[in-house]
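Below is one structure, written out as structure tokens, with a few remarks after it.
The excerpt is restricted to a subset of chains, each kept in its original location.
In order of appearance the chains are A and B, and numbering begins at 1 in each one.
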Amino acid sequence: MKVEFTAAQIAALLGGKVEGDPEAKVWGVARIEDGASGMLSFLANPKYIPYIYNTLSSVVLVNDDFEPSEPVKTTMIRVKNAYEAFAQLLATYQEYTSNKVGISENAYISPDAEYGDNCYIGDFAFVGERVRIGKNVKIYPQCYIGDDVVIDDNTVIYAGVKLYAMTHIGKNCIIHAGAVLGADGFGFVPQPDGTYKKIPQIGNVLVGDNVEIGANTTIDRSTMESTKIHDGVKLDNLIQIAHNVEVGENTAMAAQVGISGSTHVGKNCIIAGQVGISGHLSIADRTTIGPQAGLTKGVREPGKSIIGSPAYDYVKFMKDVVRQRNIDKLEEKVAELEKKLEELLSK
Amino acid sequence: MKVEFTAAQIAALLGGKVEGDPEAKVWGVARIEDGASGMLSFLANPKYIPYIYNTLSSVVLVNDDFEPSEPVKTTMIRVKNAYEAFAQLLATYQEYTSNKVGISENAYISPDAEYGDNCYIGDFAFVGERVRIGKNVKIYPQCYIGDDVVIDDNTVIYAGVKLYAMTHIGKNCIIHAGAVLGADGFGFVPQPDGTYKKIPQIGNVLVGDNVEIGANTTIDRSTMESTKIHDGVKLDNLIQIAHNVEVGENTAMAAQVGISGSTHVGKNCIIAGQVGISGHLSIADRTTIGPQAGLTKGVREPGKSIIGSPAYDYVKFMKDVVRQRNIDKLEEKVAELEKKLEELLSK
């Protein structure tokens, strides 16, 4: 962020009003308490007011109604809502800097691949045979787009994503760096001598529209047909989705969740971090699954909350945990009963 | 899959018989219930019979003995086993399209690296000094093959795999995208001031023959000597194998398993998803470990099944879980006993 902006330029952009030096220059951002020359900060939370009198930041966004009780040395820009204006400014800057367009000369694109208007294909990206890429798609450096892959409009694929052959990605998706889609499902037939024979994995991965997939997450191709991630699904980092899995619309999963083969997860489910779900299960819509839960049975009734390993009702689990951790007291009670009864019987 | 085939061509390939238009063209595959023009489908399961009368697929593989009860509009190809023929067709297509050969001009290969006949080294792959690569090896784009790495015949290394210096890979292995072999083991000596001093990790990773390693799995180099993955081992995605670990022949691990440093896992073990095993343990041959188990002790006797965290006997665990979740009833019984005894004593 070495591009510099003046307080006057920022004020114009935000519809704010400068108090101080309109020529004060900033090229980066910092918390008001960590300020430095050339930095832009904001003051929204009243508990940070004391910092504004000594901040080294060159410009600070403040709320319209801020009334300093001491002289302010830095340049202020008054805006309606300092926090929102700051966020808006960063989002604008981010959008501006990330608005990559153009096909790098350092990318390899197969002669029979197609792409639409306004695309970005970065350095050292590989685009295989018969690939079809829509318009406004961004493919960052070092991505691997295998043969016969389809990527629809406005999708962003960050650096180093690997899409195996025949993967389909919908519109408006975001796939973060290092994600791998379409690797072989984990399917083997045990042989009499203890070795395993590989089952060919000849299906693919289908991803709907408006899906976000986290960094280093893996989604395996199906044995036949497709592993399906439906519209609006949000997957965090380091998640494992096995072959033949289907994830329903708008289901969200936190990091490090693992879904085993052929399991169907319903729509609008919320799955917390490090949950594991066994294979060939069906999870009803709107199921909420607590952190580190392990599902060995499906969930039939929609809208339930479960947790534990093996998982069951959330409320019962929470009560049972307390009881189980009071088992020493229960043991004591039983010992006391035994003693009393023994005394009674020995009379 | 824009390459088109006619029904007649497919029938010839499969030894089947066309009923309908032998010139009907297909360029992709779909489930019979999701059919579309240009698609090839199959009908095997009787419950899908109703779909064949209205499918939009251009060609459908059916079993020899299929007798339609209504007129069929699409073109059928009769084969002995429609499911197997369909799978065979896809496997053939996949093999055909994945039979990459040739050394990309966009790869970097050290002048003193060697490779055998019939290899594929893809775009933007890096092959370091003194690397030895056997014949029929496929190295997909963007792989990193560090100095002194050895890769034996017929091994496939998918896009973006990173092999640190001195890693050895056997014959007929498959390593999926994003896997990292040979990164430093996690070894540090705590210092009196609370910081850590790194222990140099100067060993390597040895992988035997017929091993499959999943996407984004990590296997660390040993402190000295070798981390060893023996012949026939199958590792799913996102697994962590720490330094100095040894995994015995034909052991299979599901996704997100973590094995800590210096642990030896026996042969023909089956380890379910998200299992964690502490360091410096020895796990006997043919051990079965249930999902999310946590092992803090080794397993001496071969052929046992364990689960739980900390892990113990599988059958006992399953019974204990039921008992532990009935602890409320046990508490009630004890309360009842206390009440009765109190009444008895107060008489």
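Rule of thumb we're sticking to: a residue touches a chain if its C-beta (ideal position, glycine included) is under 8 Å from a C-beta of that chain, and two chains touch if they have at least 3 such contacts.
Just so we're clear, the structure is a prediction, and the values are computed from it rather than from any experiment.
Count of copies in the whole complex in this file: 3, from one repeated sequence with 2 chains shown in place.
To be clear about the criterion, only the chains that are shown with their structure count from here on.
Taking the mean of the C-alpha atoms as each chain's centre, chain A and chain B sit 23 Å apart.
Those residues of chain B lying in contact with chain A across their complex are 1-2, 31, 86-87, 90-91, 93-94, 97-98, 104, 106, 122-124, 140-142, 158-160, 174, 176-178, 210, 212, 214-216, 232, 234, 236-238, 249-250, 252, 254-256, 267-268, 273-274, 291-292, 309, 321, 324-325, 327-328, 330-331, 334, 337-338, 341, 344-345.
Within the complex, the chain A residues that touch chain B are 108, 124, 126, 129-130, 142, 144, 146-148, 160, 162, 164-166, 178, 180, 183-184, 186, 188, 194-196, 198, 200, 202, 216, 218, 220, 224-225, 238, 240, 242, 256, 258, 260, 274, 276, 278, 292, 294, 296, 309-310, 312, 316, 319-320, 323-324, 327, 330, 333-334, 337, 340-341, 344.
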